[in-house]
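In this view, the complex is presented without one of its protein chains, the others remaining in place.
As written, the chain order gives the labels A, B and C, with residue 1 at the start of each chain.
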Amino acid sequence: MLSFENDYSCGAAPDIIARLAATNTDQFPGYGSDQLTAQAKDKIREACGAPDADVWFLVGGTQTNQTVIDSITPQYAGVVAAASGHVNVHEAGAIEATGHKVLTLPQHNGKIDADELDQYCATFYADANYEHMVFPGSVYISQATEYGTLYTKAELERIAEIAHRYDMPLFVDGARLGYALTATGNDVTLADLARIADVFYIGGTKVGALFGEAVVFTHHGKFSGTPKHFLTLIKQHGALLAKGWLLGLQFDTLFTDDLYCRIARNANAAADRIRAALRDKGYTLTFDAPTNQIFITLDDATRKRLEQHVRLGFMEQADETHTVMRICTSWSTTEAQVEELLALL
Amino acid sequence: MLSFENDYSCGAAPDIIARLAATNTDQFPGYGSDQLTAQAKDKIREACGAPDADVWFLVGGTQTNQTVIDSITPQYAGVVAAASGHVNVHEAGAIEATGHKVLTLPQHNGKIDADELDQYCATFYADANYEHMVFPGSVYISQATEYGTLYTKAELERIAEIAHRYDMPLFVDGARLGYALTATGNDVTLADLARIADVFYIGGTKVGALFGEAVVFTHHGKFSGTPKHFLTLIKQHGALLAKGWLLGLQFDTLFTDDLYCRIARNANAAADRIRAALRDKGYTLTFDAPTNQIFITLDDATRKRLEQHVRLGFMEQADETHTVMRICTSWSTTEAQVEELLALL
Amino acid sequence: MLSFENDYSCGAAPDIIARLAATNTDQFPGYGSDQLTAQAKDKIREACGAPDADVWFLVGGTQTNQTVIDSITPQYAGVVAAASGHVNVHEAGAIEATGHKVLTLPQHNGKIDADELDQYCATFYADANYEHMVFPGSVYISQATEYGTLYTKAELERIAEIAHRYDMPLFVDGARLGYALTATGNDVTLADLARIADVFYIGGTKVGALFGEAVVFTHHGKFSGTPKHFLTLIKQHGALLAKGWLLGLQFDTLFTDDLYCRIARNANAAADRIRAALRDKGYTLTFDAPTNQIFITLDDATRKRLEQHVRLGFMEQADETHTVMRICTSWSTTEAQVEELLALL
Partner (left out) sequence: MLSFENDYSCGAAPDIIARLAATNTDQFPGYGSDQLTAQAKDKIREACGAPDADVWFLVGGTQTNQTVIDSITPQYAGVVAAASGHVNVHEAGAIEATGHKVLTLPQHNGKIDADELDQYCATFYADANYEHMVFPGSVYISQATEYGTLYTKAELERIAEIAHRYDMPLFVDGARLGYALTATGNDVTLADLARIADVFYIGGTKVGALFGEAVVFTHHGKFSGTPKHFLTLIKQHGALLAKGWLLGLQFDTLFTDDLYCRIARNANAAADRIRAALRDKGYTLTFDAPTNQIFITLDDATRKRLEQHVRLGFMEQADETHTVMRICTSWSTTEAQVEELLALL
């Protein structure tokens, strides 16, 4: 059956599979100490315009969020996130399992607002009892957000400014970063992100890799630098892959000849076509988002009809007779699949 | 200076001090294995009309909330609480430090609503992705609440019913339980609480003891029973007092001749007088609460004037020129102190 | 350069790579809810002769040990392991990071002794202060051990008997289980293990997979059964792979036509040849072990000579002029590689 259920339903960019096959009997040293991994890190540094950045490869998104947040957030503090943030809603308490509270701000189209962050911190430190409360210790956002929306460069700069004013590093979850970088209207480049954020990750799992997330510590300002003994921290969080070169190989491939962005663009182009068709046909788009996730509010009859032919993602019950569903394209979406979906709408 | 800042600013009921002096050179076995402690537990069981209840003594409130919640909440789950709940706001992340998320419901005069709890859980389990989220695993409320308000018996029964429907024990924080039990209009007895809640504690720190909270596991229904090896869990949380008889002695005293309620009544009577005077003089009471905490919204000039003569508790900035302040009476408040305050208003 | 450094230096069994390529554009549902995963679980249950076993796939060994031990060990308890056990020595504190102490027994050729386990527990419970100590709450062993040695069936049965007598589930780390099952002289089948252990895992990372460990809960006796909401626990530990079918595909392949054991046998055969040659040439074998790991004590000159041509694993400094080194074969070791090594000895 046709599926637009999510963006992690297929394997990997064919070049990755080919290289896995080609190197299958080569012998690599373990835990990311191999040359392929070193080479991939170099390519990422170059793509980020950040020659001093420190790059690490982990396997999955929740694992990466858990390991990074636990490593950059002071012991006495929590991490600030949008109420709709992945770490707050869909990670089974992985952040709290490491001892840190997720402190929530309202979401606006999936985004936090710099002024509200400022107000939150100002109110916190103005409270006579603040030492009895959970300090805001780091800031988590995602680009693209849970709702497929994007922060502008100005918004990111302002959030970073506020975060730094209150001694917090800014961490950007880039599980879908490829789709953000290549979206129509996006004004945030990888170099911008490396300049603005203290740490972010480049998502592989949802953008062309079998698995893998590339964490980039950007070494700038007072929040610069990788947590001490980060390899040990990765291991302690159960997140260190024995055959680390598998991650190096995938990111080396994705960052050769701009493959990462090329395949991401495919998802956005497909999504743009679908969005246009949805609008033409009078569907209600829940968010105004330019990336690979399209949220639509469907009445029960339409939902039932569509689901006979195509798998969609469930987001939430809107009311007794309507549901918010997700149409998700990906690097692997084909023109034929888009045509088939358009015919169903 | 006169102080109505909080309800833990004086020592203990004089009988307690006298007994401390009288028994000072007696030798007791450690960690609560003494006879005084056994006797105090018996008196509490009797006061609760719960001969099978299991009683434990801990030193402080945050410690008790942390130890109990961590012990009764499944590893994969969080604790549901009002957004204004002490565990959510004022315990420095002590709950999350044990790995559990605090899942918040809206507060209504400091209370959660049973229907909203029902809806929260129903929505949770209806979500296709609920296994990727934090399960509601226990329910935390306080009686009296952070705002001095009270649950009615009917409200407690309904919350317990919903909690149990979704496999959650109900835990009642009774840091100010004495002030709840003896408030005008209260309809929840200690026996009611022991019948309705799965575990609750009787606060000593704020009601006549130097320190100490008596945790009562009520052994009823499927959530019955003390967590296995609870003594070890108390110790593991750093909460086991070496000279445990100090807790036994205090609670034995408080539960002799109804001392606990007698001294609690004093606080409520003082608060009632102050409330009447405030209303007479046109002050704005922030919450309609019958216990020992009175929240008032003061303009800056009035606040400044009052604070020259009396220490009040700060609650929050209401707007640019108004503040919500707390007047807190206690078991130790004297008539003279009340008169002095009334003269200032 | 020739390498016998470890057993995770190559990719995967060629059939796995071929299937990855063949299914690369298929669309699978996420998180292990796919048919390939279901089919792999069936094959493992069949291979274990345990139709009721519950099978789960995780990515790596430390992660698996951390997730399983934290899920099966009571909150008030620790896990008993050999002092040389992987969880005690080489996992960066991943077990303690989840709150559990590793309680150590002496190792004998890498193994714990059932009588010493019995004595440990008897002494523990005989101590008047045991409630102030860390309870032995589960037992961790590995088959093969860190030193490549094997437990006999009788030894395993006796350890399980003692573990169960003291209310502890027995968990067997099978990171190198394939090499154990197929070693000369081994008398423990997969069915034996499924009958004796409460939970164990079948290692993929070191035996033919790119990555992956298959956890088997064996549903027998009082320690039966998977921890409640284990999927959520996996996610909470950062260990849930989005593209779960990649694990299903690999284990389905490894458990088709006995591939897992066939390739494991290759490693043991290579190790047997090398061991014979080492003995012939008068090398000192540190342990008498029948699996794919060979530990030898080398004087500095010999070590230096060998390391010009072949990468070996470092184990420990034996004395000022001798080192214990590891020669490790694997499923991917070729006859040519063995010949090349033999020529160097």
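Worth a mention:
Rule of thumb we're sticking to: a contact is a pair of C-beta atoms (placed from the backbone, for glycine too) under 8 Å apart; a residue touches a chain by one contact, two chains touch by 3 or more.
Keep in mind that this is a model prediction, so the values were computed, not measured.
Partners of the chain left out, restricted to shown chains and counted across the full complex, are A, B, C.
One of C:E91, C:D198, C:E213 or C:D252 touches the chain omitted from the figure, and that residue is C:E91.
Of the candidate positions B:Y130, B:F211 or B:F314, contact with the unshown chain belongs to B:F211. Across B:G30, B:G49 or B:P106, the single residue that touches the chain missing here is B:G30.
The set of chain A residues touching the chain not shown comprises 31, 70-71, 74-76, 99, 131-132, 135, 227-229, 231-233, 235-236, 240. In the full complex, chain C makes contact with the omitted chain through residues 76-78, 89-93, 96-102, 123, 126-129, 131-134, 314, 316-317. As for the chain not pictured, it touches chain B at residues 3, 5-6, 8-12, 14, 17, 20-21, 23-30, 59-63, 66-67, 91-94, 97, 205-206, 210-211, 232-233, 235-243, 246, 311, 332.
Here is the rule we go by: only the chains that are shown with their structure count from here on.
Taking each chain's centre as the average of its CA atoms, chain A and chain B sit 41 Å apart. As a whole-number value, the distance joining the C-alpha centres of chain B and chain C reads 49 Å. Annotation for chain B: residues touching 2 or more other chains are 76, 99, 131-132.
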